[in-house]
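As you look at this complex, bear in mind that one protein chain is not there, while each of the others sits in place.
Let's turn to chain A:
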Amino acid sequence: MTDLPPTGRFTPGTFSPAPGAGAPLRMLRTHARTEAVLTMRNGEQVLLTLLIPLALLVGLANVTVIDLPEPRVDSLVPRVFALAVMSTAFTGQAIALGFDRRYGVVKRLAATALPRWLLVAGRVLGCLAVVALQLVVLGIAAALLGWSPSAVGLVWTVVLGVLGTLSFGAIGVLLGGALKAEVVLALANVIWLVLLLAGGVVLTADTLPTGMADVVRLLPSAALTEGFTDALVHGTAPALSTVAPLLAWGGIAGLVATKTTKLT
């Protein structure tokens, strides 16, 4: 180590105490930016949040594996958007939180002046930034495949994107904040796969047998897919039956998480 300073270099007064909390907005901005940048820098996260949805979009638009009404891309976009939100806000968020706890990051930040609400808000805002980026990239890819949504549909998409991120984010925090990192990793991936295949994303609820469809419609994955379908395919406001499950899941998960989330 050659780059240490010579001895006695600290001018008296250098470390005079001047404690206090930073400005809340600055804390929030810096925390959210760090979270978003770290997500985008992590290869596995990029695979999960961007590459898989992109591959599904392009693949299913061109290959007839599942029956879709024409134009295929129009009915794919809502599903891929829902998948993107779920991947980032739930799976990615839960795994990141599980390991951040393991590595003492959450405790490190909790030891600063960062208030508890900001500790959550920063992560959520980071997620929202990543989701926004995902939807823009996926939207551009879909447009290249011939997708052209209505303006009204896009406005509702933004609203649903925020609601879906908050709702899945709350479930992600609930999972990632309570269990051991390895368990979180396993569960978050399994739940992601189950919701993708059987949770009304790839196969929408109305293509399932009636009994099953009613149950699946209560899942946040099906609710978000149908909400995006209302907005983007039908150009209408999302039905209450799609918004209500998202609100309920988010609200309940959020409440439970405030009791079960641990710093380490």
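Here is the rule we use: a residue touches a chain if its C-beta (ideal position, glycine included) is under 8 Å from a C-beta of that chain, and two chains touch if they have at least 3 such contacts; residues count from 1.
Definition applied: contacts and distances are computed from a predicted model.
UniProt lists the omitted chain of the complex under the protein name "ABC-2 type transport system ATP-binding protein" (options: "5-oxoprolinase", "Pyruvate dehydrogenase subunit beta", "RNA polymerase sigma factor SigY" or "ABC-2 type transport system ATP-binding protein").
Interface note: of A:L47, A:A111 or A:A186, the residue touching the hidden chain in the full complex is A:A111.
From the options A:P17, A:P69 or A:G211, the residue with contact to the unseen chain in the full assembly is A:P17.
Although one chain is not displayed, chain A still touches it through residues 1, 3-5, 7-10, 12-23, 26-27, 29-31, 34, 37-38, 41-42, 99-100, 103-105, 107-116, 263.
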